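Notes to accompany the following structure.
A single protein chain has been removed from this complex, and every other one stays in its place.
Showing chain A:
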Amino acid sequence: MQSQKYVLPLLLLFIGVIILVFLNISLGSVNIPFKDVFASIFNLEVSKETWRYIVVEYRLPKAITAIITGSGLAISGLLMQTLFRNPLAGPYVLGLSSGASLGVAIVIMGASVFGGAFAGILLSKWSLVIASSLGSLLVLIAVMLASLRLRDTMAILIIGLMFASLTAAVVSVLSYFSPAAQLQQYVFWSFGSLGDLSWNEVGILAMFWFVGIILAISCIKNLNTLLLGEQYAKSLGVSIQKNRLIIIIATSLLAGSITAFAGPIAFVGLAVPHLIRQIIPVNNHSILVPAVILGGAALMLICDIAAQMPGQEYTLPINAITSLIGAPVVIWLLVRKRKFLF
């Protein structure tokens, strides 16, 4: 069948991701020889015990977080674009990230505003994840309800943007009243970061990611049907309501949990599906879904390598790097091909 010819690009993408993982782990502010990096991963003799610690406790979880965030956000972007049949849709544009931000802002800053009794319970990592997922779920449901009434995809995007500015306003009010320490904690969270996660937290994130990705894969066939629009999908026996619900749950699990752990990372969700469509000109989701997963992981690994600036002490905010690297690439690809494939 036709899908056979896309096996090679998928394989190349996969190999690319593997290479990037090794590059990502090998590069960092401390120079560790390749040999010792390998040795630490595979639990062999390492020249310096601190190197092993850096690789196993810091770089490896960071690389895995990069893979999870990149692929998760990219998939949620793809799901939104197909569900709304709109190339501009993505977790950020539709206000999902803002919803998650609002949840986190309420937990971090609201704890001090609303009084100390909750503060202890509220500030655990779990509560951040739950608040953030709930925040994005709420916004997504609101956008979805609006879309049921409106049926016009442009209006849906505008509503998403309205929700984004609404939640941003609430966050501003919260930050105005909250003490400097909490405010700083929130601002650092909003820069985005891949590196602060312990193995435990990576495990939690991976669990959410896994459920979200499985749900996305279970929708592949219906996603393809949705490429014809909802009326055709319905006439082909797809239960629109059920399908919508699954896609919404998958998206908010992915976008919500990732935003909670790694901060509101812009751009990846919107851009990766377009990048992939330019490289592999196909809209069949049984190819697009794995390609977008791999592409998202690859982009995030590259951005993370750039963010930690090998040989330097500084680490730049990942949120800035994704756009700095990704935006020119998308613009270049679109201008070069002159054809917008959607």
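Here is the rule we use: a contact is a pair of C-beta atoms (placed from the backbone, for glycine too) under 8 Å apart; a residue touches a chain by one contact, two chains touch by 3 or more; residues count from 1.
What we mean here is this: contacts and distances are computed from a predicted model.
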Among "Anti-sigma factor", "Cation acetate symporter", "Iron complex transport system ATP-binding protein" or "Ion-translocating oxidoreductase complex subunit C", UniProt-listed name of the chain not shown: "Iron complex transport system ATP-binding protein"
Residue, one of A:50, A:200 or A:235, that touches the chain absent here: A:235
Selected residue (touches chain absent from view) among A:29, A:172 or A:218: A:218
Chain A residues that touch the omitted chain in the full complex: 1-2, 85, 153, 218, 220-221, 224-225, 227-229, 231-232, 234-239, 277, 281-284, 286, 339, 341-342
